[in-house]
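In this view, the complex is presented without one of its protein chains, the others remaining in place.
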Amino acid sequence: MAEQLSWKVGGQQGEGIESTGEIFSMALNRLGYYLYGYRHFSSRIKGGHTNNKIRVSTKKVSAVADDLDILVAFDQETIDVNYQELHANGIIIADTKFKPVKPEDTDAAFYAVPFTEMATELGTSLMKNMVAVGASCAIINLDVSVFLGVVEEIFGRKGETVVQKNMEAIQHGYDYMKEQLDTDTSALQLPPADGQKRMFMIGNDAIALGALTAGVRLMAAYPITPASEIMEYLIKKLPKVDGTVIQTEDEIAAATMAIGANYAGIRSFTASAGPGLSLMMEAIGLSGMTETPLVVIDTQRGGPSTGLPTKQEQSDLMAMIYGTHGEIPKVVIAPGTAEEGFYDTIEAFNIAEEYQLPVILLSDLQLSLGKHTVEPLDYSKVNIRRGKLVTEGIEPREDKSYFKRYEVTEDGVSPRSIPGVSGGIHHVTGVEHDETGKPSESPANRKAQMDKRMRKLDELTKVFPNPIYTNAQHDEADLLLIGFNSTGGAIEEAMVRLEADGMKVNHARVRLVHPFPTEEILPLIESAKQVAVVENNATGQLASIIKMNAGYPQKIKSILKYDGNPFLPHHIVESSKELM
Amino acid sequence: MAEQLSWKVGGQQGEGIESTGEIFSMALNRLGYYLYGYRHFSSRIKGGHTNNKIRVSTKKVSAVADDLDILVAFDQETIDVNYQELHANGIIIADTKFKPVKPEDTDAAFYAVPFTEMATELGTSLMKNMVAVGASCAIINLDVSVFLGVVEEIFGRKGETVVQKNMEAIQHGYDYMKEQLDTDTSALQLPPADGQKRMFMIGNDAIALGALTAGVRLMAAYPITPASEIMEYLIKKLPKVDGTVIQTEDEIAAATMAIGANYAGIRSFTASAGPGLSLMMEAIGLSGMTETPLVVIDTQRGGPSTGLPTKQEQSDLMAMIYGTHGEIPKVVIAPGTAEEGFYDTIEAFNIAEEYQLPVILLSDLQLSLGKHTVEPLDYSKVNIRRGKLVTEGIEPREDKSYFKRYEVTEDGVSPRSIPGVSGGIHHVTGVEHDETGKPSESPANRKAQMDKRMRKLDELTKVFPNPIYTNAQHDEADLLLIGFNSTGGAIEEAMVRLEADGMKVNHARVRLVHPFPTEEILPLIESAKQVAVVENNATGQLASIIKMNAGYPQKIKSILKYDGNPFLPHHIVESSKELM
Amino acid sequence: MATATTFKDFRNNVKPNWCPGCGDFSVQAAIQRAAANVGLSPEKLAVISGIGCSGRISGYINSYGLHGIHGRALPIAQGVKMANKDLTVIASGGDGDGFAIGMGHTIHAMRRNIDVTYIVMDNQIYGLTKGQTSPRSAAGFKTKSTPLGSIEQTLSPMQLAVTTGATFVAQSFSTDLKDLTAIIEAGIQHKGFSLINVFSPCVTYNKVNTYDWFKENLTKLATIEGYDSSDRQAAMNTLMQHDDLVTGIIYQDTERPSYQQLVEGYSETPLSEADLDLGAEAFDQLVKEFM
Partner (left out) sequence: MATATTFKDFRNNVKPNWCPGCGDFSVQAAIQRAAANVGLSPEKLAVISGIGCSGRISGYINSYGLHGIHGRALPIAQGVKMANKDLTVIASGGDGDGFAIGMGHTIHAMRRNIDVTYIVMDNQIYGLTKGQTSPRSAAGFKTKSTPLGSIEQTLSPMQLAVTTGATFVAQSFSTDLKDLTAIIEAGIQHKGFSLINVFSPCVTYNKVNTYDWFKENLTKLATIEGYDSSDRQAAMNTLMQHDDLVTGIIYQDTERPSYQQLVEGYSETPLSEADLDLGAEAFDQLVKEFM
C-alpha cells in the first residue's frame, strides 16, 4: 500500500484539463486525504501543454512529488514531456483518440483508453475528463460513488440528467479500466483516509479569505497573473459586508486608491505581481512617508519584466524590501503555506494599522495557485488590532492648530485620527513635515521625524509571530537549510531523506523577511557546520539578506533554481550533498 | 593672508540671491580661483530663506566649508540663521533697508550697508546685488574691474547703459564699504590666483555635457528637482547635432521612449530624481530583459516620497540597485565630482551599449546643483564604444529564421542588429525568449538565457575605470573612511585633520556601486583597524552593501547624516573620533 | 451637521507660500467660501491634492487634507470617498498634475463617476519646477523646456470631459470669486464626479496667459443666450466655437447615478464606521465553501 500517490493529468490548454484535476482532487479531499497540487500552464488562452500534478496522501504533504504514479494523457505531448517522471511501476492512461505512442524507455504500464469515444457515446465529448477520472479510480481502487457529491455541486444547476450523465461517464471509465487492468496496482492503492472535512483551496483563496476576515472593505486592483484570483474571490464576497472591489485603470491607481481608503479609516489593499509592484513603488513610498497603513500582496512569478508569467519564482525579494526611493519603514512578510497565508494576511493588516506603514505580503506562484488541503483555520485566533486609531474624544483646540498626527513618540507610532473625526484635523503630506503634518525643512525636525518613523521597526522582529519557522532537532547540525515562501515543503522532505542518510539537518524558514530577524536566526547559523539557502531565483537574494544582517559570508551557500519550476525534494537532497 | 575664503549671501527666494552669488563667483573663477558653491533653497518659488555659500581658494576644494568668513544679508533671517557659522574675525554686511540687528553672541564685525538705497539711487533697486558684490570686493580687496567681463556677458544685450549702471553699482558698493571698513580684514584677503581659465559649472552641466559628448541624440524627460538642468542644457544643445529633447507626459513615457530610441540605434537617455526613478522601475526591467541599452540619471534628493526635494541626500542607493522585480543585470555608477560626472556619463553610455543593459548614473543634489570649478576635460580621453552593434553585412537566411539577437555567448553579450538593417530581423520581448527573441518557456532555455544575461556583470568590476577611488597612504590604517558621490570632498578634508591629530586614515570612494567591486575594496577593509562608511542617509545603505559583499559586519561602522544638509568636514572628524 | 459655518472656519494658521499675485489664492478662498455656503463643517471635508504649487492647497484649508504624489490626487480621493461616503471630497492640483502625468486617472475618474469634486488650477505651465511647458500650454508658447515654442497640440480638458461622459464639467477664472464659488458649490452638490477647470494665472512664469489676457478672451456662458448645459452636443459645439475659452457650467448630467449608487450592496453608512469583525458564524460559512 502506498502512503501517498502522485497523479498527473495533461493536455492542451482550454481542453478541460483543469476540471479533470479539480474533480478528481475534490472528491479525494472529501474523503479526508491531504492533497497538494501544482499546475503547469502557459501564458496563452487556448493551446499549449498544461498539466496538473496532484499529490494525495493520508498525511499532510507540502511539496510537489519527485516522481509520478499515474499519468493521464489527453495528447502525445503530455506523454512525451512527462513520462520520465513515472517510476517503474507507474501507469500511463491515454486517450485512444490521439493514437498514443508509448515511449520506449519506460517501465511504466501503458493503457490506451477511449476517453473521448466513450464520452461522445454518452452524449458529449466534453465528458472525456469524467471518463478519465473514472479510469483513475479503477487504478487506485476508489469507489466512484464518492464523486456524486462533487458532480452534483458542479453540475447541479444544469439539471439532474447532466449530473447523471457525468456520473455515468465516471462509471464507464472505471469499468473499462478495471477490465483492461492487468498490472499489479496494489502499490498504488491508498489506505483509507480519516474522513475529516478539510478545506481545499489555492493560496490566493487563503489570502483573500484572510483579507476578508481582517475586515477589508475595499480592494482596488488591476488584473495580473498570478494574483487575479484574490480579486475574483473578493468581488463575490465583499458586497456581503457592504464593501466592493474596484478594478482600476492601472496598478498606480490601485495602490493610491487603497492608500486613500486607508487614510479615511477603512481597511483596503491591493494585490499584484512583479510588473504591478514595480509600478507601485512610488505609492508605497507615500504610504511609508505619510504613515498611512497599506497592505500590498505580491504573488511572485517568473521575472524579470514580463518574464515567465505563469511560472514559479521567488525573485522579487530585494525589490520588495528595497524598492521605492528614499527610506521608509516597511514590513515584508513571506508565508509558506496556505494556512500561514490566511493568518499572515490578517497580521499584515494589523501591523499596517498598528505601525502605520506599508506591509508587503509576499507569496509565490506555487503557493498562490497550487491547490492544497488546508488544516482547519481557527477563528478564535483571529483578532483585529487597529493600533492608535482615534475616532472620538479629541479635545478641540481653540487656536485651530492641527492635531499632532505625527507626534514624536517613544515607539515611533503616533495617534491617528481619520477624516470625519472632530478635533482631529491635520495635514498629511509626502513632503517632510512637522508633528502636525505641516511641511518643514528644519534639519532638527527632519531628524526627529525620520528617527520616529524608522523606530517603528525596532520591535517588529519581537512582536511578529514566529518570524522564523524552525524545525531544528539538532544542537549542532551538519547542515542548516533556509528558505522562504513555498519551498518549505520540499525542504522538509529533503531533510527527512538527508537524515536517513545520516546527516543532521535543521530547517529555518524565514517568515518575516524585513525587518530581518537576525537574532532569531543567528544561533541556528552559528551552530550549523554548513548553511544552504534554498531559493527559486538566480542571484540568491535571501542569502544576500542573511549575509548583510548576520554575516558569515563564507559559510552561507546557495541552492538555486530559476528555470520556472518549483523545487522537488530530490533537487535539494542532491544539491545539499554536493555542498557537503 | 587666507588660503581660502568662505562667502555666503542670503535672503528671500526670488530676490536675486542667486545672481548675487553667480556674479561674484564667475568673476573669481575667471581670475583663476577654485570655487565650490552650495545653494540652500526651498521648494517654493518666491519667499523662504535661500542662501548661496561659496568657497574660494587658490587650490582645488571639494567640500562646503565648516565656517564662514563673510555673510551678505538681504534680510534679518539670513543673519539669524547663519551667523553662527562665522568665525571670530568674520564679517556681516547687511542691507540697511531691513534695519538689521546684530546678534549679541558673535565676535564677527557688523556693517549695515545701504544696498537697496544705493541701487535705487542709481536707477533700480534690482541692482542691490551689484552693490553687495562691490562691498564684498572691498572686504577682500578685489579690484572691481574684474567684473566688467561678467557684467558685459550678462547684461550686454540690454545695452551699454545697463552694463555701465551695473558696474557703477559695484563701484559704489566697493567705495562705500572701503570707507566704512574699520576692521583688519587682512586675514580675509586671498593671494592672487593663477589666472588660468577653468570651467565653472554645476554637476548637472557636467553630466549633460558628458551625454552630449557621448553622442546622445534624444533625451526624453519629465521635469523634476534636481535633475531638470540636464534637460534644460540639452534642449539648447541637442538641435545643434540634429537631435532634440522631448518633454514627455511622465517618467514612464520618458524611460520607455528612451528604450525605443536606443532599440532603434541611437543613444538616448532620461534623467530624474527619486519619485521619477520609482516610476521607471518597470521600464528598467524591460531594458534589462530585452538587453536594450538605457542610461538613466538619478539625481538623489531628500526622500522618501516627495521628501525634501531641494535638500541633499544619498538614499536611493538600494532602490537603484535592487529596484525592479525579478533579476536583471544592471550597472550603477556614482561619480563624486563634476569631472567624474562628465567622464562617467560617457562611460555609462559605452557600458550600456557594450553590455546591452541599463546603467543608472547616480548623482546627488550637492553634486548636481553645486557650482564648482572644474579641471580641464580632456577630449582626447573620450572614446565611443558601441559594442556588438551590427549595422551591415548580415547574411540573409533563406528560411526567414530570425537573427540570433540573443545568441548565447561566452561573455553574455550577443550581436545586436537594429531596425532598418537587412538580415537582422528578430523579435524583442520582455517575456523570456530564445536566441532569436521568440517567447519560450523551456526550462533549459530559460536557464541559458538567464545565465547569459547575468554573465555580463562578471567582468565589469575589472573593466570599469577605477571602480574605487582610493587615497590610501597607509598599509595599515587606523581608520578607513568610505563614501560615494559628493561626500568625497568633505572626507578628504576630514582626513587631513585627523592625520594632523595623529591618526592614520585611508579613504575609499565607491564609484561603481553595482556590481560591487568587492575584490578592490577588501584589502583596504582588511588592513584597516576600523571602517566607517560616511553616507547622507539614515539607514547606512552603502555600509549594508559592503557587508553583504565583503563581510566584516562588526568592523564596519556608519557615519550618517540625513537632515537635508551636506556633510561638513568637521562632522566627519568628530564622528570619526567618537568611533575610535 | 454642526452649527452653521463661515468661510473663516475653513481658514487655518498656515500662510500659503505661493508668490504674491498667484491665481491659486482665489481658488483657495473660493473653496473655503463654497464649503461654508453648502454648510459643511471642517472635519467633514477632505481636500486631496497633487504635487505642484497648486498642490499645496490642501495644507491651506482648515479641513482634513492629504498632499499626495504627483498626478495621483484622483485615485487617492476616490479611495477616500469610497471609504466614507459622508465626507465631501475635493481633489485638486495643477494642469501638469491632472493632464500630463495624471491624464489617465482623470479620464477614468470621469468614467467611473465617484462623487469627487476635482478642481484643477490651470496656469498653462509647470509652476513648481520653474516654468516648463504643460499639456495646456498654447502652441508656440516658449518655456524653459520649449525655448523655441511648444509644438504639441494644446489639450482641451473640457472637450475631453464632455466626450468621456463626465457628468459635471465646468470652467472658471480665479478672479471671478463669486462665479467660481458658485460653481464649486454646484460641483460639491452634484452627485457624481465633477471637473472644474480654473484658469489660475502663474504670475511668475506665464507672461502670456495673464489676468488681463483671460479678461479679454473669456466668455461667460451666462452671456450666451439659451445656453443649455444639459445638451451634450451643444456643449461640445460651443467649446469648439469658443476655442474652449468659456466659463460657467458647460455640461451637467443630473440623471446618471454616481458610482456609489450603482455598486450592488454598497454600504448606506460610511464604511469607515463599520465593525470589522466578521463573526464566527459568517466565517464558518465561508470556510465551508472550500470543503
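So that you can tell them apart, the chains are marked A, B and C in the order they are listed, and the count of residues begins at 1 in each.
The rule is short, and it goes like this: a contact is a pair of C-beta atoms (placed from the backbone, for glycine too) under 8 Å apart; a residue touches a chain by one contact, two chains touch by 3 or more.
Everything quoted here is computed from the prediction, not taken from an experiment.
Student: Considering the full assembly, with which of the depicted chains is the omitted chain in contact?
Tutor: A, B, C
Student: Write down which of B:L68, B:A119, B:M177 or B:M257 is the residue touching the left-out chain.
Tutor: B:M257
Student: Going by the contact rule already stated, which one of B:V413, B:V431 or B:I491 would touch the omitted chain in the full complex?
Tutor: In the complete complex, the chain left out is touched by residue B:V431.
Student: Which of these touches the unseen chain: C:H108, C:K130, C:K220 or C:H242?
Tutor: In the complete complex, the chain left out is touched by residue C:H108.
Student: Which residue, B:K237, B:H474 or B:K555, contacts the hidden chain when the whole complex is considered?
Tutor: B:K237
Student: May I ask which residue of A:E22, A:D69, A:D205 or A:E249 touches the chain that does not appear here?
Tutor: Among A:E22, A:D69, A:D205 or A:E249, only A:E249 touches the chain that is not shown.
Student: List the chain B residues touching the unshown chain?
Tutor: So the residues of chain B touching the missing chain come out as 29-30, 197-201, 205, 209, 212-215, 217-218, 220, 237, 239-244, 246, 248-250, 252-254, 256-268, 282-283, 285-286, 290, 374, 376-377, 379-380, 382, 384, 386, 399-402, 418-431, 437-439.
Student: Considering the entire assembly, which residues of chain C contact the chain that has been omitted?
Tutor: Contacting residues on chain C, toward the hidden partner: 100-104, 107-108, 110-113, 135, 148, 151-156, 159-160, 162-165, 232-233, 236-237, 240, 256, 259, 262-264.
Student: What chain A residues would touch the chain not displayed?
Tutor: Touching the missing chain: residues 14, 42-48, 222-225, 228, 231-232, 235-236, 245, 247, 249-251, 275, 305-306.
The rule we apply is simple: only the chains that are shown with their structure count from here on.
Student: Please work out the Cα centroid separation of chain A and chain C, and write it as a whole number of Å.
Tutor: So the centre of chain A lies 41 Å away from the centre of chain C.
Student: How many angstrom between the C-alpha centroids of chain C and chain B?
Tutor: 38
Student: Using mean CA coordinates as chain centres, what's the gap between chain A and chain B in Å?
Tutor: Here chain A and chain B have centroids separated by 44 Å.
Student: Could you say which residues in chain B touch two or more other chains, in rising order?
Tutor: 42-43, 275, 305-306
Student: Do you know which chain C residues sit against two or more other chains?
Tutor: 51, 67, 69 - these are the residues of chain C that touch more than one other chain.
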